[in-house]
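Removed: one protein chain of the complex. Kept in place: all other protein chains.
== chain A ==
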Amino acid sequence: MAAVTMRLPAARAPLDSSALRGGEKHLVAPGDTITTDTGYMRGHGTYVEDDKLIASVAGVVERVNKLVCVRALKARYNGEIGDIVVGRITEVQQKRWKVETNSRLDSVLLLSSINLPGGELRRKSAEDELAMRDYLQEGDLISAEVQSIFSDGAVSLHTRSLKYGKLAQGVLVQVSPSLVKRQKTHFHDLPCGASVILGNNGFIWIYPTPEQKDDEAGGYTANLEPVPLSDREVISRLRNCIMALVAHKIMLFDTSILYCYEASLPHQIKDILKPEVTEEIVLEARQRLLDSEG
């Protein structure tokens, strides 16, 4: 039966800020004066005009000794060595692939930085170069790690481990990179029945947990069998929960996603995105997070 719901827009009320810890954050908008004291060094996101330090981006002011900088709330991904990213291949070039990772420049995946199917370890030859499109095509999703950063800021990726490689069936959610919490591991097998990769660049990949860890595949064979309905429900619910958390700017990590998932169980999957249900679930998840932190 068709379900069409319409509503009048409501101004978004912020969640009660009584739980704000860590003191007041100094939020600025572009053009706001940060300080008139000339003794500070200007960092990223600031500029000096008429002896005043003015912010050029909208964000939080951070001060380290004499350095004042503004960390933008919504910015493109700035690569750091060791980060896990999920990216989409945009171009296949001569000895490398261009990968889109929501950063200022397209990231680069060199042919020498990938693992061949079957886990072979050898120098890539000219035949490999011609067969590049057999490995990764335009539109494919990969999980990779940042190997190095070029001088212009472009990020160089590598998939030299069996846990990285081409991603198969699943759902991609794109969020702001500042919402993904830095953790020891970004590959999580959630107890609810699905797995999630939290890319540092804001790309989150939700996929059904594979039954057995097959090492010999090397990450290139895609399992194209239909995913069972129960797994699909879990994945859709997780996706909606992540969208709910993003709408209220809660940091994303495995515990917060799990608490939000458990709070959403009484509701139907498609109802999670309704504003009132979103608020309810996120409040409950936030409360549990605060309680667990003590």
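Definition applied: contacts are C-beta pairs under 8 Å (C-beta built on N, C-alpha and C of every residue); 3 or more make two chains touch, one makes a residue touch a chain; residues count from 1.
Methods note: contacts and distances are computed from a predicted model.
In the listed set "U6 snRNA-associated Sm-like protein LSm5", "Nitrate/nitrite transporter", "Exosome component 7" or "Arp2/3 complex 34 kDa subunit", the entry agreeing with the UniProt name of the missing subunit chain is "Exosome component 7". Taking the complete complex into account, A:V4 is the one of A:V4, A:V64 or A:L265 that touches the chain left out.
The missing chain, though absent from the display, is touched by one residue of A:D140, A:E262 or A:E284; that residue is A:D140.
Contacts to the hidden chain, counted on chain A, fall at residues 1-12, 88, 90, 133, 137-141, 167-172, 222, 224, 226-227, 229, 232-233, 236-237, 239-240, 268-270, 272-274.
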